[in-house]
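Got a structure for you, written out below as structure tokens; questions coming shortly.
For this view, one protein chain was removed and the others were kept in their places.
Lettered A and B in written order, each chain numbered from 1.
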Amino acid sequence: MSDTTLAATRGNPALDLLRRYGIWVIALVVMLVLPKIFTSGAALTTMCLMGIMIVFSLAYNMLLGQTGMLSFGHAVYYGLGGFLAVHAMNVIAAGKLPIPLPVVPLVGGLMGLTFGFIFGAVSTRRAGTVFAMISLGLGELIASLSLILRGFFGGEEGITANRTKMLTLWGVRFGPQIEVYYLIASWCFVCMIAMYAFTRTPLGRMCNAVRDNPERAEFVGYSTQMVRFITFCISGFFAGIAGGLAAINFELMNAVNISGAQSGSVLLMAYIGGIGHFMGPVLGAVLVVLLQVFLSDITGAWMLYFGLIFIMMVMFAPGGMAGLIMLHLPLWQRGTLLQVVPAYGVMLVPALMGVAGAVALIETAHHQLVKTATEGPAMTLFGIAYTSNSMLPWIVALVLIGGGLWLGRLWGPRMAGAYSDAAHGKDLGKEVSK
Amino acid sequence: MLELVIFSTLNGVLYGMLLFLLASGLTLIFSMMGVLNFAHASFYMLGAYFGFQISQWLDFWVALFVAPVCVGLVGAAVERWGLRTVHKWGHVPELLFTFGLAFVIEEMVQMIWGKLPVDYRVPKLLDFPAFELFGTTYPAFRMFMLLISVAIFLVLLLVLTRSRIGLIIQAALTHPNMVAMLGHNVPKVFMMVFGFGSGLAGLAGVIAGPALVTQPSMAHVLGPILFVVVVFGGLGSLSGAFIASLMIGLIQTFAIAINYSIGDLLTSVGMARPVQGMLSDLWQVTVAQVGPVVPYLMLVLILIFRPTGLMGTRES
Partner (left out) sequence: MSHGYRTGLTALALGLGVSALALPAMAQVKIAFIDPLSGAMAPIGEHGVKHFQYMIDKINAAGGVNGQKMELLTYDNKLSPQETVIAAQKAIDAGARVLTLGNGSGAAAAMIDFVNKHNDRNPGKEVVYLNYAAVDPAFTNDKCSYWHFRWDAHSDIKMQALTSYIKTQPGIKKVYLINQDYSFGQAVRKAANEMLKAKRPDIQIVGDELHPLAKITDFAPYIAKIKASGADTVITGNWGSDIALLLKASADAGLQVNYYTYYAGGAGGPTSVKQTGLKDKVFQITEGIANINTKENFAWEEDFRKKHQNHGWWYPRVRNEMDMLAKAMNEAKSNDPKVFVEKLRGMKYKNIYGKDTYMRAEDHQFFQDIYISALTPMTGDMKFDEENTGWGWKMTATIPMAETDVPTSCKMAKPS
């Protein structure tokens, strides 16, 4: 993991402190300020969802990134946590129990922990493919059961609750979304710190050992199975907290939350963000939530973009977004980051060409194939009106893509050269991006 | 009752064979390359749509041969220009690549052929009831599907056990590194296997399309169950996949025919069934309802008690 490189460049203690904790301060400030900038209801709901998904994907990455366990069914713990939280909210509201809303996610967490304990006991005995497949089977089992056990899961309509009907603390009713945002943000921040702290504990370190070389970890005297099991439980706990937060945010839990689709999307978030770095899943959660919420508003072919973006990411940026950023950390430390800016700026030209061409091609094709029959061929893209059944837009799109690829190939080495010059032959970059 | 048993057996075997057509390709890909190919069912869907399109332009019988080849070529291209790049970064990126690919294929199919089911017909030559039993007819096309899948199984078995390329594949299944060290071009073998596996899935699509419904969601429905077949049968074992396919086909079909619930069982042995409480539904659920869940239960149980699967020799 990369934080060793940070620690390596030790100097002024105040600067060191800033370097060590600066990122957390920044995160806190960003979280506090964001709702002041994006004030609309949808933006607030989206940011709440981001907070929830950040916790969930970080919990997931405890398994995948930290311990090397690929799970296809982590939504089970998220969903069960959420369901119990919703039931808890209803029970608390009905029985007038003196439990305030902010504590409810903990209920979800305990549910996640309990089921992590039960299912972890059977599934973490093996690593690798066997673990992955057991998680797939368990995930599908619970997802199917959620539609059969109507009493607990409420069928596909799910279970609803009302968060305002609970004990109020200091006059906060949690009716307005902004109050819920700050609740989620606080939980998110606390969970982030807790999960980061976990990576620094001896157990957290052992997880990495179990991931990288289980045999050696056994020889040192650790039970790899025990390490996997404990991590699994803790990960289930945090996933359950995320589920509890989701229950508060939507005041609704239903079968979708426990399904394979939810398990798949957390895997995507963690991976796209970058599983090799602690902050990766955070970036991934933000990006994927943005795409999920807003992409379908601007294009009918959103699934195609969604798929293509992921294919491109795994093909060309296997370290995820965090990997790309970490690649430039040594440059920043050496103070040579500015050197690469001109080369990158030049690359912007083919990049924009390629993207514009691809978007034009997809949108024109989508319009021609899907909409022309009912709405006619006239369409508008990038503020340009044209008809999708004429040849010109297709040619332009293909030329843009071709030109982008050609220029990219032509100038690519120069950019790579600029990068390695800036990094000055030191192999730090390679190591970090791993 | 007898007729139910006979038809359930027929339908179960047919469904099992269809699963096998898909799973045989996947088991080769999965065991050799370690790729959890989430897009495998998408190739099955592509096969159905290609088959539909070609039978519109030309004829079903042309489609039967051409469409699987086209799908195979698409598969090989995906391996050559996509998966191969990702391969060096490990299995998770490969898996995510196929994940994204499934999205892309589904959306493209929707764009080209629309979101509604297409009118993919059984060819005239086979559009008659094959036989009638207890007043129920069994369509000839289904018999034809059965025939094709059995034929493919036999051909596969022969190729894998008797031919040189089959031996290399067999070896690569169990000892991929050794095969590479012996000087075989493993990437090329991978590409061929991936293309071939996709082609098989495509063939399944061509023959299943007219019997079932050809629509963009057809890939979703089959996706995860294929992994169950492959893992349950055991990695690297074609005969394991064959047995698992048939088992799952038969279990799912027969489960539908049984209408008893746990509650009924309790009542029959003289116990009162619980009716209150959040989990009381558990007692009302019939075997028919849980039928589709059974394969996943089988998967979890076999992995807990026999991690290599039914006939497998290794865990990953």
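Criterion: contacts are C-beta pairs under 8 Å (C-beta built on N, C-alpha and C of every residue); 3 or more make two chains touch, one makes a residue touch a chain.
Because the structure is a prediction, the values reported are computed rather than measured.
*Asks:* Just list which of the chains on display the missing one touches.
*Replies:* It touches the following shown chains in the full complex: A, B.
*Asks:* Considering the complete complex, identify which of A:51, A:139, A:158 or A:330 is in touch with the unshown chain.
*Replies:* Going through A:51, A:139, A:158 or A:330 one by one, A:158 is the residue touching the chain not shown.
*Asks:* So which of B:215, B:245 or B:308 would be touching the chain we can't see?
*Replies:* With B:215, B:245 or B:308 as choices, the missing chain is touched by B:215.
*Asks:* With the missing chain put back, one of A:103, A:209 or A:324 would touch it. Which one?
*Replies:* Touches the omitted chain: A:324.
*Asks:* Determine and list the chain A residues touching the chain excluded from the picture.
*Replies:* Where chain A meets the chain not shown: residues 38, 40-43, 45-46, 49, 144, 147-148, 150, 155-158, 160, 162, 164, 175-176, 246, 250-252, 254-257, 287, 290-291, 293-298, 300, 302-303, 305, 309, 312-313, 315-317, 321, 323-324, 327, 344, 347-348, 350-351, 354-355, 373-374, 408, 411-413, 415-416, 419.
*Asks:* Contact with the hidden chain only, please: which chain B residues?
*Replies:* 1, 3-4, 7-8, 11-12, 14-15, 110, 114-117, 119, 121, 129, 132, 134-139, 142, 211-213, 215-218, 220-222, 252-253, 256-257, 286, 288-289, 292
Keep in mind that, in the parts below, only the chains that are shown with their structure count from here on.
*Asks:* Residues of chain B touching chain A in their complex?
*Replies:* Going through chain B, the ones touching chain A are 34, 36, 82, 85-86, 89, 91-93, 95-97, 99-104, 106-108, 110-112, 114, 224, 227-228, 231, 235, 277-282, 285, 289-290, 292-293, 296-297, 299-300, 303-304, 307, 315-316.
*Asks:* So in the complex, the part of chain A that touches chain B is made up of which residues?
*Replies:* So the residues of chain A touching chain B come out as 64, 70, 122, 125-126, 128-130, 132-134, 136-138, 140-141, 144-145, 148-152, 260, 264, 267-268, 271, 275, 301, 303-304, 306-311, 314-315, 318, 365-366, 369-370.
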